[in-house]
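The complex is shown incomplete by one protein chain, all other protein chains being positioned as in the whole.
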């Protein structure tokens, strides 16, 4: 495959560019009989869309989704579900010098070298706007998993730049523009962002995404392990530079006697593993941490070159997210949902029986 | 695919169990005309094999590889290359109670739930022994990449437990049993391991793997990005819990003005990106960091259950690596080679022209 | 994959239903730099669309295609090309009793059993209308192959029911509504069809599709042989029940001394092989014959059952093609183009060099 299809059995083929006529996706392999309408997809898109606070890009997109196929009388038919989102607010004039210059840290340079041609408007295909169709597809997967197994998928920001965001409650996440699971830290985050915008700079972020009530047995060793596919999904999201399962890099300094989650008949007593053992889900909550780099479109001038190999100083104006991590939570949730969905179908193919096992931790204690 | 094939166009299908008759793989898609013999594969296997120092498992395996197909008169023919390694030192009697008990932190539990049956001897399919065929396949990829583009792939351990191993020189790596790029720290590592073995415990490790002279343009967005496929490959290696590209989790606290690697016409001036921009190789060295968890087969007794759901105290005797990270360097190198190889072929399919671009950093300064 | 994607490297993901809002496809893997516009796709769609003569369905669809992505400033960018066709003339009221009855010979019964739900309007997903996006995608492949290698892809009807259509000239094909390469037989075909419509019955057809200037070396044994993939492509077209390469079923009675095409240095002297030897293109014209069954939507009453398992007599009214073979020529051409395109990219991945070899027959003598 040429790279625009995600998933083997619940597969999502993504298309579109930031400033082209439309973006969208085709979901192939959705089980028949799921009740589905736009009303169940749109809210997830609304969580991700731009222009909702002063801390994100001011581009105005309603991201209104249309279902073109695969749903009949309110239910999925097992045939491809095509989802279409028209682009609306393309101010291509903003991107004048990006056409001929390479932003340091941006895909400008590599797209140019790979294809010999690129749609530079708004980053074209490399724009984070391409995640919108994945959020829409993820909404379908989330719904199916929730109805079938009670699976819950949640995410939050755990650090913005060098400001840590200690976990307080999942309830807080929807109450602030940062997807912070801690309302108390919000004023500090707002001040941080206001300073950053004033400087014309950008910053990274750290996010967590987790799932509970995950069926035991998901994952297809040797290579399509659940954690391998999660790492693939997460690292493939724009700007992600690091992925951890469970304790992640902390395992380096851990002893085996500490790391291995004790599992008496009453259930797992900890979750250092992050829900995956040997590449297969254990029934513990699946816990993933992700590092997101600072946006490369900033006002601060930087040394670079143009498409003719000549020296250039790049300053990027126009509308950009100073921290792409802020809108990334719904994206990571969607990607985790898509991986889990695909693995349920894969597991069902070979093993027929899929179930949620009893000895699982509850989410808040287990994460 | 059911999960035992790695790669799309240079694809490696892996088979075998730790204590079965043999392990091996089939490489499909190798370009014709590469000169190849056992002598070019065996040295990589020897770097990985057990029993070479007191710090690794004492299982004796020569890991002698046989080429069954795909090579004619010393050259690859473009047809599948099957590689076979017979298992020799199977002491299955060592594994008595593993048959009915689940080791905390081990794949015992999840394999049992996934398949309803498992070859428990030596961990069966979940054993790190399954990486040997990948090292063999990686040797083929390494050779082709080196001959075609001058690509060099190197790895080293950067931390053992809480002992950091500061990078000194790639030359040191082959001179100590830890793949440490710093001979001075070796006595400390040996003492650390001796203590650990005495305690019957295990520990994690941190490794780096890197490639220079990587052609620019590798990676297939939106999903088969080079870094996404690297994350998939690395997280799929036994015991890996975290993967970073370039600066990895450090990007969280970085500003965009710092993170974006300046790229005047003379070449990249830093490598925070780790060689990948927008999911496509930039020509900078590809740099990956990996966290490896402590082995779950330890003598320290732990609380667990058996296959009947009854409480059990697990103590694992027999031959095990107290730090699987020690032998992981050649494995990570092989996986990186396989990803790069696959992406060269993918890129060549769509874009025909593949080349190493001029403005690249040298390895020692760039990493 | 769940079945709606065709091709590995030049892959086309199809979506839509006969009476849904829209049909279309996403082409992933198109090489960058191909000049492309709607004007180059629409003519192929016009050759296939309904309502163009009294011998085909009278459904009125302009099949106007919109390019949603993947083309920038008139050239392909290497990113997915999404093509959209809105449905216009859905008279769903025509299909009342099809909702609950199974037409003998139709997919009604199997879709119902496979999915437990089906969009019965106009055959839903099983409608031949789903071939329109393939014709559009095929136009892109045709153009690239023509520009790159001078490859020509042509098809014609060779029998309508029991009326044979002797090959006279490719020029005739566009001059009659049957895609007959023989204008002289057209009056007989028209009379045949008029009788058939009067009887409310349908009939089968035989078609040929061929390609010249096919690069030598296409095909990926052991399984993705060029002829195997052609057979897959053709048998997958609605109503196809037989596929032949070259002499096809005539080879049963042939001797080896006759069948093997002599190949002195001046070139192949015959083409019994149909352009493929050992699953790999030889440079001879690729020649394929296809059998298409009679439409199952006919007015003649037949014995069947309904979705409740009760006996039913089925008579189908509404708008239907009495011979789906009449509009099938552009579809088969498109499918052949897609297979060839995919195999050029596959071959290029492994072998880098692709060329049209000199000793090839010209089309008219070789077929």
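Letters A, B and C mark the chains in the order given here, with residues in each chain numbered from 1 onward.
Convention: a residue touches a chain if its C-beta (ideal position, glycine included) is under 8 Å from a C-beta of that chain, and two chains touch if they have at least 3 such contacts.
All figures in this text were calculated on a predicted structure; none of them were measured in a lab.
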Among C:18, C:213 or C:281, residue touching the chain not depicted: C:281
Residues of subunit A (touch criterion as defined above) contacting the omitted chain: 9, 29, 31-32, 78-79, 221, 345-346, 348-352
Positions on subunit B contacted by the hidden chain, ascending: 1-5, 8-11, 13-17, 20-24, 26, 28-29, 32-33, 66-70, 72, 75, 77-82, 84, 114-119, 124-125
Positions on subunit C contacted by the hidden chain, ascending: 1-6, 8, 14, 102-107, 109-111, 113-116, 125-126, 130, 159, 161-162, 201-206, 216-217, 219-225, 227-236, 238, 241-265, 269, 272-274, 276-283, 291-298, 300, 302-305, 309-311, 346-347, 350-351, 357
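In this section, only the chains that are shown with their structure count from here on.
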Chain whose Cα centroid lies at the greatest distance from that of subunit C: B
Distance from subunit C to subunit B - Cα centre to Cα centre, in angstrom: 46
Chain centre separation (subunit A, subunit C; CA means) in Å: 39
Multi-chain contact sites of subunit B, meaning residues that touch two or more partners: 221, 346, 350-351
